[in-house]
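Following: one structure in structure tokens, then a few remarks.
With one protein chain held back, the other chains of the complex are shown just where they sit.
Coming up: chain A.
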């Protein structure tokens, strides 16, 4: 694990997910984003509020990565997925399922895990 400075709102967000109280940021028009956001890129609203992330999302798309960066060499092969939570989507590692069994639409829960290569924290989805 690297001992560099925390990435403020991002690490706060990971802390919240670890604590089972994940959230996203939503404007009054229902556009969802991941923090930090001071303004909605879609409508320009600056009235943003933290909204609880739903319990389960659905896999929107995924890939099994076989050629990785050095920061993921010991994790390889691994599955990266984009998961749909309605107003917001999240990218993370998908663990706990055989890659051949993963499919679009599969329901998954969100948590935080460690990267095998570096020990750094990462968003981890698991089937539910």
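The rule is simple: a contact is a pair of C-beta atoms (placed from the backbone, for glycine too) under 8 Å apart; a residue touches a chain by one contact, two chains touch by 3 or more; residues count from 1.
Everything below uses one rule, namely that contacts and distances are computed from a predicted model.
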item	value
Missing subunit (named according to UniProt) among the choices "NADH/Ubiquinone/plastoquinone (Complex I)", "YeeE/YedE family protein", "Thiolase domain-containing protein" or "Aspartate carbamoyltransferase"	"Thiolase domain-containing protein"
Chain A residues that touch the omitted chain in the full complex	7, 10, 33-34, 41, 60-73, 75, 78, 80, 82, 89-93, 99, 104, 115, 120-123
